[in-house]
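Shown next, in structure tokens, is the structure this report addresses.
Of the protein chains in this complex, all but one are displayed in their positions.
A and B label the chains in the order they appear, each numbered from 1.
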Amino acid sequence: MNEAPLLRVERLSRHFPARGLLGWRIGDVRALDGVWFKVAPGETLGIVGESGCGKSTLGKTLAGIHRPDAGRIVFEGEDIAGRSASERGAVAPKLQYCYQDPGNSLDPRWTIRRSLNEPLIVHTALGAGDRDARIRDILQQVGLPPTHLDLYPHELSGGQQRRVGLARILTLHPRLVVLDEPTSGLDVSVQAAVLKLLRRLQQAFSLTYLFISHDLSVVRMMCDRVAVMYLGRIVEIASTEALFAGAKHPYTQSLLSAIPAIGGRRVTDTFALAGEPPDPVQLPSGCRFRTRCPRAAAMCAQTDPALRPIAGGQSAACLFA
Amino acid sequence: MTAAPDILRKLLRDPAAAAGLAIVLLLVAVALLAPLLATHPEAVWDMNPHQRLLPPSEAYLFGTDRMGADIYSRVLFGARITLTIAMVAVGAALLIGVPIGLVSGWRQSWLGETLMRVSDIFLAVPQIILAIAIAQTLGPSIENVILALSATYWPWFTRLVHAEVRSLKNETFIEAAIALGVPAWRIILLHVLPNVTSPIIVRTSIGMGFTILTASALGFLGLGAPPPAPEWGRMISDSREFLPEAWWYALAPGLAIFVVVMGFNLLGDGLRDILDPRIRRAGTGR
Partner (left out) sequence: MPVPGDNLLEVENLRVSFGTEHGTAKVLDGVNLNIRPSEIMGLVGESGCGKSTLANAILGILADNARHQSGSIRFAGKDLLAMAQRRVESEVRGRSITFIPQDPFGSFNPLFPIGTQAMEVMKWKSPRRVAREKPGIAGLFSRYPRARRRADAAAVLQMLRTVQIARPEAAFGKLPHELSGGQRQRLMIALALLPQPQLVIADEPTTALDATIQMQILKLLKRLAKEREVSVLFTTHDLGIAYEICDRITVLYAGQEVETAPVDDFFRRPHHPYTVRLLESLPQPGRELREIGGQIPVLVDPPAGCRFHPRCSRATEQCRAERPAVTALGGGHHVRCYHPITGTGHP
């Protein structure tokens, strides 16, 4: 596939100062520490990792909510790093961010109609009639009746609010949507409904998804490729099949071994990963995973492995991969 | 706001707040209809030495003052002065204080910080002292009273709005609007400001009561409108030398001030109970 990537991220970094007593700066939390990846048009790239790995920060930085300290975000050939959403001009509508609970992204004092109109008023020159038509179309796509237009968010159920939040993003006909934990905290049956909706919308609007989640089984169902993050870096990236068939990085292997498999062997009997992620302000020297890695050796403390290609589009940041 | 009829209904259910609302409406009605309600409208400004200091009677409901004018009528006309001072002073404070609060609350910047420090300075100045100073320099008049009051009241609105804006910035829907690329001015005007109106309304109502009290104090000190304007505070001041024999002289204006201030305070309290928790809760729907 030689199509130019829709999104190319290079060396993306974002640090937060960590403050101790009296506000003295004691170091930096490197929420994003040199992230590289590409996204092809039409694909769904999964970003997985546990809390503190930086996936949320990545999503928000791509969306322009946070400003990166270094690196490039090249979207449709244009570097938009460092520009907030309102500074991105014509690019802004094409790269959208969807919150974990999209219902929360609605102003509680605005009717649905007003909330849906707003992105169009800001970004397009459409007249009221055209806007109305587009809104009705989107509502139908997400499965909501047009009667809901005159309601307020608190008059809708949680699931309906979620659909409205999604609809609002789609009014702009974006090309890339960053989905931040779209199924987190949902019951299994609701999760299935949300995932089906997301799939359908992807088809209808030719969307490219960046699917951020901590739930590997969901990612496996929805994503074409998966990137695994640990403490601000991507440690492995591969096609979904390749990753689940044979992960190369020890952290990925631990993550995969932590998924319960109903009907199979019990994970709790064999699970081996001990310890917890290190203090993000004081990362270990060399490879940041070495303190918990079952395969750590002396040289892991000296070199910080970069993400390098291994085979067939799979890359891992490990000296042993 | 579609909530207005709801607010009214809820207000009426709370007896104290309903009383406050009634008083405020009464004040407005009196101010508007003073010529019709006064028994001696023409006598407000005239001197009638034969009827000096008469106790309350059928003809003169609250007695007469040292000029022979009917106190009841003067109180009614005085309501206009009181209402004007309160509305203009608080209105001006609002118009100055709210935009400053919005600007300083939205983004951390040297401008915002400076403005907040300026507002701190103004807060530290006692209103009465400033009013005296202004009166000394520019002469006693209603305009100067209004100037002194609004100059010292605007920081209350600024602090209120500043705090609300700061906390609202962390709300998801504001962040989502930023992410959508909505420009800052639009977010502030259409998303932030409507959420701030409730505390502003409450503060305005309480501010009216506070301002009326202070204006009366200034009038008492002789800093307000010069005689023969029927300003309540001045009427009380005039009555001093005739007390305690002419007890009625201070009664009417004093009672008027008391009732009106209490009315605004009750209304403000009632509004606070209704507006803040309800609308927040109904708004988020959780």
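Everything below uses one rule, namely that contacts are C-beta pairs under 8 Å (C-beta built on N, C-alpha and C of every residue); 3 or more make two chains touch, one makes a residue touch a chain.
For clarity, every value in this text was computed on a predicted model and none was experimentally measured.
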item	value
Among the chains presented, those that the missing one touches	A
Residue, one of A:L106, A:L120, A:L216 or A:A317, that touches the chain absent here	A:L216
Sole residue of A:D28, A:E50, A:D132 or A:D224 that reaches the chain not shown, by the stated touch rule	A:E50
Contact set of subunit A toward the excluded chain (per top definition)	50-51, 157, 187-193, 195-196, 214, 216-218, 220-221, 244, 254-255, 258-263, 266-269, 271, 273-274, 276
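Going forward, only the chains that are shown with their structure count from here on.
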item	value
Interchain centroid distance [CA atoms averaged], subunit A/subunit B, Å	52
Parts of subunit A lying in touch with subunit B, wherever the complex brings them together	60, 63-65, 84-86, 88, 92-93, 96-97, 99, 101, 104-109, 118-119, 122-123, 152-156, 168-169
Touch list for subunit B against partner subunit A, complex	172-173, 175-184, 186, 191, 194-195, 279, 282-285
